[in-house]
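Before any comments, here is the structure.
Left out: one protein chain. Kept in place: all the others.
Here is chain A:
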Amino acid sequence: MIQKRKIAAAAVAATFLAATAASAEVQLRFECAQDGNECDTMMTIFKQFEAKHPDIKVKMDLVPYKAILENLPVDLAAGTGPDLAKVTDLGGLHKYYLDLSPYVEKTYWEDNFGKTLDWYRAGPQDKGIYGLQTQLTITGAFVNKTLFDQANVALPGKDATWDDWAKASREVAKATGTRYPMAMDRSGHRFAGLAIPYGATYFDADGNPELNDPGFAAASKQFVAWNADGTMDRNVWAGQGGTSYADATKEFVNGELVFYYSGSWQIQKFADQIGDAFDWEVVPAPCGPAGPGHCSGMPGGSGVVGFKSTKHPKEVAELLNYLAQPDNYAMLEAKSLNIPANATVAKAGVKYEGATPGAAKALNAFSAQVPTISPVGYAYQGYKNNRAMFNITVTRLTQAIVGELSLTEALDRMSADLKQAVNAAQ
């Protein structure tokens, strides 16, 4: 009987000790939307972190991308958000971000992540460190090289303008019987890749956002005209309403499209789905009437941020700092086939794992465009209300394409919508 009591007492003590140990362990909840294998790769690196920090555990919640866009802001506002998450609305969620600067070596972050740190900040006066850019994307054009070869049309060169590409694409489409000469994702972010070469500034001299400067208006006019004359695949923009996203991935993969303006995140998909069906290439950023200094795509991408609602700010910062270190960061980029935002890693070059020669070539072609990104592109990407500007562009420009509004009316409406959005956001 006494023996049984001793065993019971030992069991209670063991349970108590285990419970105490468990309560000392910190669990960080990480919300991530899988884009390729990025979340899985991050978790592999986080496991290494856990091995070095046995008192910290990372639990990943894999969610759809839509949940990051629509549910996460509501959760954060209600104070029920995760400790950290992978986000794409970099400036829009600033008010919830944890400032990592008290916990990390600031110089390392400033030297290596440079301009991307601004995208997470409230404005030029803000010097905090809020997010780690894990995926640097850049918008750009893909062409179906096989169609150009079949049509005997030479690829326009390095300084070719949007006009040159439109002319060449139409020629190729006509010669080969291809359905669509050009297409662009239905996104205000992608449209900036056309507007910047046309001289769009997106901000006035005082730094206020605007959507009707002469460059933006000229690009809009050209885009509407290309949708009207069949140069652009009308299905992508005119086939939708509101702010819905649409792309022409399927058309490009099926060989029905000559020139596709999208972005670096498509590389893996194209490598997998096109295989050796035809040759495709990433071409230099098209130029425009604004001149050579404005041949620029739009930067973007996603990053991991900590939230100030976390009960474990130090641990969150430690985890992000670990991921930001060159070896770990290089591993993340190599496995997830992303363009690095870390200067040290970019300088050393990334040996992409499992990338086909075509994909590796495309990644390098996009990487080569990073230094030429226009300051307008960086400023637009870093503006906290840029998502409102993207949505307004898409909604109103589509109305002009389908003839609901004239281009002048559409531009006037864009200005009014932007004013309303900025007021609401203030």
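In this section, a residue touches a chain if its C-beta (ideal position, glycine included) is under 8 Å from a C-beta of that chain, and two chains touch if they have at least 3 such contacts; residues count from 1.
Throughout what follows, contacts and distances are computed from a predicted model.
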item: Protein name, per the UniProt record, of whichever chain is missing from view ("Sugar ABC transporter permease", "Acyl-CoA dehydrogenase", "Peptidase S24" or "Secreted protein"); value: "Sugar ABC transporter permease"
item: Touch with the omitted chain, as defined above, among A:34, A:391 or A:415; value: A:391
item: Full-complex contact with the absent chain, from A:70, A:327 or A:353; value: A:70
item: Full-complex contact with the absent chain, from A:238, A:258, A:285 or A:411; value: A:238
item: Chain A residues that touch the omitted chain in the full complex; value: 70, 73-74, 77-78, 89, 92, 234-235, 238-244, 385, 387-388, 390-391, 395, 398-399, 401-405, 409, 413, 416, 420-421, 423-426
